[in-house]
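Left out: one protein chain. Kept in place: all the others.
Letters A, B and C name the chains as they come in the text, with residue numbers starting at 1 for each one.
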Amino acid sequence: MRLTVKLFAVLHQVTGVRETAVDLPDGATVRDLARALWERYPGLREHARTTAYAVNAEYVPDSHPLHDGDEVALIPPVSGGAHV
Amino acid sequence: MRLTVKLFAVLHQVTGVRETAVDLPDGATVRDLARALWERYPGLREHARTTAYAVNAEYVPDSHPLHDGDEVALIPPVSGGAHV
Amino acid sequence: MFEVTPQPLDPQRAVAAVRRDRDGAVALFLGVVRDHNQGRRVLYLEYDAYPAMAVRKMEEVAAEVRARWPVDGVAILHRTGRLEIGEASLVVAVSSPHRKEAFEACAYAVDRVKQIVPIWKKEVWEGGEEWIEGSLVPVPEAAEPGP
Partner (left out) sequence: MFEVTPQPLDPQRAVAAVRRDRDGAVALFLGVVRDHNQGRRVLYLEYDAYPAMAVRKMEEVAAEVRARWPVDGVAILHRTGRLEIGEASLVVAVSSPHRKEAFEACAYAVDRVKQIVPIWKKEVWEGGEEWIEGSLVPVPEAAEPGP
């Protein structure tokens, strides 16, 4: 299956990539995708502990099963709004 | 002494007067002024219990002594802002 | 910025007046004319005010706010005259480095405006009208008689 991966904020900064495609065998989970991304972009690894995942714009656990065409976002800790 | 008296909201409504001059003997207090106004505008009497007084734009007690040229306002219960 | 005016109120002006570069938060309140009160359909409101004193009392409210919270700017604007449903009669804006203080101070200022600022509303409905009696203002105690 083919997935679209989106990278934001510091994760965009450490990879230099905003969006990329990843091919994985059927049955793969978010955790499998994360491992594939760490191989391709080692800089993601140091943020792994604080990275959350969204599939098709909903937060999901690492164990979430992926399907062909899913849009997966890597979400660092959010910091919207002002400094208040 | 001569005083300027201002009437607002329901007190303006019951007297038909927005501003009037009142002459009182020296040494008069706000209470004396109120009595003089009740004579002139009997409709004020039924609001006496809820009327407050301001002299030169500061709330004062009934016993406050008046001086020539003072501006005295009759203040019904305030209701600024919206219905919330 | 403290104003009693027959002109429509502009919240953006209040925001601009209170914000300082060190502030991260501006809390704003708009009191707007609603279409009902106590089960009655309201057609419009009419506000009367003692403008010079109202502005002084608004300044007093702002001083109370500053004594209680570390806020920067405080703006209080009140409109007078006839106001239609949906129009803003009161705008209060408070700026602060932090949001919690801005919210608390803004809510407190709205309460105090309704308690001490000499402004009155008349409710006009189908076939009648009434000056609304809100808060009895707090009158200072008489001073002790001198010796």
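Quick notes on this one:
The rule is short, and it goes like this: a residue touches a chain if its C-beta (ideal position, glycine included) is under 8 Å from a C-beta of that chain, and two chains touch if they have at least 3 such contacts.
Values in this document were obtained by computation on a predicted structure and should not be read as measured data.
Counted over the whole complex, the shown chains touched by the missing one are A, B, C. Residue-wise, the contact with the chain that is not shown comes from C:L28, picked out of C:M1, C:L28, C:V124 or C:V139. Touching the omitted chain from chain A are residues 6, 8-10, 12-13, 50, 52-54, 57-64, 73, 75-84. Chain C meets the missing chain through residues 10-12, 15, 19, 21-36, 85-86, 97, 99-100, 102-103, 106-107, 110. Seen across the whole complex, the unshown chain contacts chain B at 82-84.
Keep this in mind: only the chains that are shown with their structure count from here on.
The mean-CA centres of chain A and chain C are about 49 angstrom from one another, to the nearest whole unit. Rounded to whole angstrom units, the spacing between the C-alpha centres of chain B and chain C is 23. Multi-chain contact residues of chain A (touching two or more other chains) are absent.
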